[in-house]
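For this depiction, one protein chain was excluded, whereas all remaining protein chains were kept in their positions.
Let's look at subunit A:
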Amino acid sequence: MTVALEMRGISKAFPGVQALSDVSLTVRRGTVHALMGENGAGKSTLMKCLFGIYKPDEGEIHIQGVKANINNSGDAIQHGISMIHQELHPVQHRSVMENLWLGRFPLRAKLFVNHTKMLRDTVSLFEELGIDVDPKVRIGTLSVSQIQLLEISKAVSYDAKVIVMDEPTSSLTANEAEQLFTIINRLRDRGVSIIYISHKMEEILRISDDVTIMRDGCYIGTWPSSELTTDLIITKMVGRELKERFPERAHTPGEVAMKVEGLTSINPQSFRNVSFELRKGEILGLGGLVGSQRTELVEALFGLRKTAEGTITILGRKATIKSPSDAKRHNLALLTEERRVTGIFPVLSVYENTVIANLGKFQNRIGLLNERKGRLEAEQRVQQLRTKTPTVHTMIRNLSGGNQQKVLLARWLLTEPDILLLDEPTRGIDVGAKFEIYTLITNLAKAGKSILMISSEMPELLGMSDRIMVMSEGKLTGVIEGKAATEQEIMRLAANQPAAATREATE
């Protein structure tokens, strides 16, 4: 057995959190090695250490038995390590082969690009891997899966010994995934090792040779996949008590605030036929994996995405929501997942960021804004939510993520919403601020507001929710009572594994 890559005793700490402690990973030559763990288990951090994006505090990396010093992705490529990212960013308007050889075009007389050689090399590479893509077409005309195959051939062209694939099938159809597996097998036969990161149990058990499981930044173990079952993997991934603390609360369900029936996206790849009820004073968790279309569903509820079918009923009356301003009129509020892209106005002050969605409240009879009133209100919210900012005139981009999130929460609280849609409300927020945000959310529910909360963090879903809905690939696969819910059950629904099948597997 030859070892292609060995990471030994890797530790990495960030302010306030030990992201990795003493993690090891040994990948054999010519095998597919699955790396598994919940969100936040440390898989990405470990891979970032491998690519020199983070510098590990402790530990060593050995490639084919030789100690390697990797400080950036260029070093990684030199050492024969490549990564196929979850999100691909090719140069849209150039051809396939130009993308493939970008930055290292074959040259004639050291000056002119040699297109003939470039085409020849591309064709032979594609033939070798069995990829059926015309090297001359523009990237823009390719499907996601074809672009992914292109990335893989790029890795092969760099003579990669180890290729990391991060959720490679998350945006592929079943057929495209099959094609990917064929190519993975071909790579394995050539002696290439694949580190395969995925949440999909079936896939893992089918194509991987070894499985390494991580939990809370620690190494749990490595097993041949032939010895594992879905339930065994889930147990090893979860196996822990809830460490985070959540505010105490007694659930007092009220009347139905929002009823959604048969909601279907205009995009056939997205959510379809989703029905659920959200009650007053309820926190309804929404779980699922990457590609489960949770964000798309919530954005559609807020009028940011179009729906083909289905109805939304708010407080007994049918609601037509075609834009965020419609949603606001129905007393909905949305805290988006991408705080920086769709949330904050980076160059505006905390005050302006707070009042922007609710300027009508500060207008006097002739339409002029009462700035004093607005500033006072912003200052009150800063105190109420304990936002840490020098003054309300500070630019919001100078605040930490947690404090930015509090300002955004304040923005929506000012609109006096009845229903709050929260998409990953604690993403990228440190532990202390998390608890404060949990308390705020709990208090809102106590005050009779309805809350629909997307979360990818299991403890958060379990600790906060009265009920938990789980989505998988655009479908609602189940709703569980919060108290009765277990991580295993959520995982099973998220991977869309019927309960019967898993029971069979354990027997």
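Here, a residue touches a chain if its C-beta (ideal position, glycine included) is under 8 Å from a C-beta of that chain, and two chains touch if they have at least 3 such contacts; residues count from 1.
By our rule, contacts and distances are computed from a predicted model.
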item	value
Chain not present in the shown complex, as UniProt names it (candidates "AmmeMemoRadiSam system radical SAM enzyme", "Electron transport protein sco1/senc", "Galactose/methyl galactoside ABC transporter permease MglC" or "NuoM family protein")	"Galactose/methyl galactoside ABC transporter permease MglC"
Selected residue (touches chain absent from view) among A:L334, A:V350, A:A378 or A:L444	A:L334
Sole residue of A:V91, A:V123, A:I266 or A:L359 that reaches the chain not shown, by the stated touch rule	A:L359
Which of A:K236, A:K280 or A:R411 contacts the chain that the document leaves out	A:R411
Missing-partner contacts on subunit A, residue numbers	302, 304, 323-325, 327-328, 334, 336, 341-348, 352, 355-357, 359-360, 363, 367-369, 371, 390, 395, 397-398, 411
